[in-house]
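Right, one structure below, let's go through it.
In this view, the complex is presented without one of its protein chains, the others remaining in place.
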Amino acid sequence: MSVETENLEQLVNRRYAHGFVTDIASEGLPPGLNEDVVRAISALKQEPEFLLEWRLRAYRQWLEMTEPEWAHVHYPRIDYNSISYYSAPKSDKDRPQSLEEVDPKLLETYDKLGIPLHERARLAGVAVDAVFDSVSVATTFKKKLSEAGVIFSSFSDAVREHPALVKKYLGSVVPQRDNYFAALNSAVFSDGSFVYIPKGVRCPMELSTYFRINAANTGQFERTLIIADEGSHVSYLEGCTAPMRDENQLHAAVVELVALDDAEIKYSTVQNWYPGDENGVGGIYNFVTKRGDCRGTNSKICWTQVETGSAITWKYPSCILRGDNSVGEFYSVAVANNYQQADTGTKMIHIGRNTSSTIVSKGISAGHAQNAYRGLVRVMPQASSARNHTQCDSLLIGKDCGAHTFPYMEIRNPSARIEHEATTSKISADQMFYCRQRGISEEDAVNMIVNGFCKEVFNELPMEFAVEAQALLNVSLEGAVG
Amino acid sequence: MNSQISIQELTRALHRLPGTEQTTERRRALQLFADHGFPGQREEDWKYTDLSSIAKISRTWLSADAEPDGPDLARIHAAMASIDAAWIVFANGSLLRDLSPGLSEPGVSASDAVELDVVAVPNRRDDPLSALNRALSRDGLRLQIKGDNAAARPIGILTLDAAQTAVSSSQVRVDIELAPGSAARFVELHLSTGEHEHYSNCVVNLVANPASSCDYVRIQQRDINHSQTARLNLRLQQDSHVRHAAFDLGGKLTRNDLQVDLVGQGASCVLDGLYFGVPGRHIDNHIRVDHCVGPSTSMQDYRGILTGKCRGVWNGKAVVHKGADGTDATQSNHNLLLSEHAEINAKPELEIYAEDVKCAHGTTVGQLDEQAIYYLRTRGIDESAARRILTGAFAAIIVEKSPIPELLGILNEKVVAELQKIAPGVVS
Partner (left out) sequence: MLKIRNLDASIGDTQILRGLSLNVNAGEVHAIMGPNGSGKSTLAQVIAGHDDYVVTGGSITFKGEDLVPLAPEARAREGIFLGFQYPVEIPGVNNAYLLKAAVNAKRKHQGLGEIDAFEFLKLAREKMTMLDMDPKFLHRGVNQGFSGGEKKRNEILQMAMLEPELAILDETDSGLDIDALKAVAGGINALRDPARAIILVTHYQRLLDYVEPDHIHVLSEGRIVRSGDKSLAHELEDKGYEWLQDIASAG
């Protein structure tokens, strides 16, 4: 408490001092969270008044909320006052100057993942001026996008350049008080991505955070907003297969998707944050709120995720099927090895008429990990002719891990057709013997069978991503067998 | 509405029990219930079932001074005649020894209930409704089964509750122990009568010792303004087998908790159920199977037919504990929603901490197959009859698996009667 008071005093005294913002910009905020921290973040980003008010409302609501405990995960209490809510971007001189200075273990993993040489430097955080390729590539892409009228920028830029769009859609899918972590994010979010696809436009390329060089350090409270206007189409890729290290343990991102009439959003994620070591020490807490609103008639939102990283994953990319004939899809591979804990799944809320949803979830548990699928399919009384098919399979590798399935079905319309299937088993001994009899090693056989198990989900990923995801799966399960 | 009942109210009720000593055990249970109250919807297991109406009824009967209604002998005799069983009769929670030939059936020895150690997972006794039952049950019964009675007529447990003159409640408790290698069959029938509201809270504990087997059918046909919470705890030892089928064909609010602990290798259970939702009914089945060791097997298969403003809840869970390798657990739950305002909340859960397991569940919510209806109509059957036939076929899958084949006739009769009732509602 005393630390907080001290910070408060400092901030109150210095709030309007000119030098303050630049100090923080180069040094970061001291640990602690209060209204003045929220004001400081907003001021640093030179945000309009409405956004500051919005952040403050979120903060006040967050104060009244309690951290959720229902998930099948365990972790020590988080001290929210020990976290710094704004850290300064690393200057180039603090970064490795070349690949020779990068941890060889990291480079070895890049090698296993088959990451092209020219990308490794950027991924390893080598100083920007050393990374020529991605800069030039990004410039070319930017040009192409602006020709199509697509807005793709950092969230901060969007607030400055398109405040009306931000004001209209921000929080319209995930309200500030939606849940504890979303409220926290709403109060202190650092940066993120903003995408707007105009009416009738088919985005000319896959959008990826990869090309967004300005937002290299979006930090632990990322905010993404994607709006697909009528008849538009976009495919967005988040994350990458390369292992992501970060000194911040808590990550609480919010992603909001809005699809208007006849629009389609495909959102693919590969999450490979640091999972902690083989004894469960360290690792990221990944508490994410992702939700898509199929607001328009005939709209479609498809979530595909490959989750292999993080010590704890708590995430339920969801679809609100509000528009008539709207479609929601969720394809997920979640791998938990060593002491990782994952509680992930989706919610499909059927509101409009003739809506349909598909859920395919593949969970793999190994080591001492706990892996839970948690999903909700809700059909509202007015949602006539709703359809859902859920397939939810778990694979167990080893005797000390856990695989859990918690599906909720709340059906209130008699024309709904809902089918849910789930299986849990270990890798079949017959399959293993068959592969080994063909001369394939035990480890390769496991990789092959596990990849086959996930095939349906990988098929939904963009081609290159799918190939990397397979390699990632193998790396993630290293040491799980034998 | 507050679901807490004060210790004073409860203690008064305890004092009014005829001839019951205020034992320490009862007082402890009373306190436990007073501390917790009726479970609330914030508790995950009670998310979809609101007991506040039962809490309200309970306040009324707890403060009533009147003695409960006397037994409705005509109904009792009619019920006993409907099924060929060695009956044991409870009326408003009191054991009617004179009407209970089942107490002296060969192979059965009966005594006052001493709660069996059915609890594999600690603290399960602390369930507040079990505590309420332990505190306020008038007569507990303990049955010990010896020898192979698989071919004998089933033992019948009839509970008939009456609320003709006032709101009433009953707490029935039966403990059953199957000796090693023994076999027995049970049919449990729950009926009720009376204009006033009634709340029944029933607990049955059954321990199947090694190599014993048990076939068990429970039929609940309470009046539409009567509610119940019922718990069956099964503990299965090595190579014991239990087949249980539950038919919920009546009642206003019904909540059944079926807890199975598979604690011996080679133990297996088959748990079937059929429930009908009609306007004004709330029917909640919670099943949890704990595979504590392996190999062990459990199969759950429940079906629901819902029509009118009603709600069905199905929560089936299999927990496979660490080391319970060789577990095979399946769950299946199928629901027909036949009209607007009917609601189903289904939650098939798996919690697995062992490796060598085979677990699967399948759940569906849907309607009758329009193709099949069309097919029947081309054969000259009118549409409503076609719908009734197909709904009947959906239900028959459970009826026909009845662990006690002699009951097929009466189960069919009862199911058909329910189908007739919902037939007017069977329009798309």
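As written, the chains take the letters A and B, and residue 1 is the first residue of each chain.
FYI, a residue touches a chain if its C-beta (ideal position, glycine included) is under 8 Å from a C-beta of that chain, and two chains touch if they have at least 3 such contacts.
For clarity, every value in this text was computed on a predicted model and none was experimentally measured.
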Chains still shown that are in contact with the chain withheld from the display: A
Option from A:Val234, A:Ala336, A:Cys454 or A:Ala469 whose C-beta touches the chain left out: A:Cys454
Looking at the whole complex, which of A:Ala43, A:Leu56, A:Met205 or A:Cys435 touches the chain that is not displayed? A:Cys435
For the chain that got dropped from the picture, name the residues of chain A it touches. 428-431, 433-442, 444-445, 448-449, 451-456
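Throughout what follows, only the chains that are shown with their structure count from here on.
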Centroid distance [mean C-alpha coordinates] between chain B and chain A, Å: 44
Which part of chain B faces chain A closely enough to touch in the complex? 44, 322-323, 325, 335, 337-367, 428
Contact residues on chain A for chain B in the complex? 70, 381, 394, 396-426
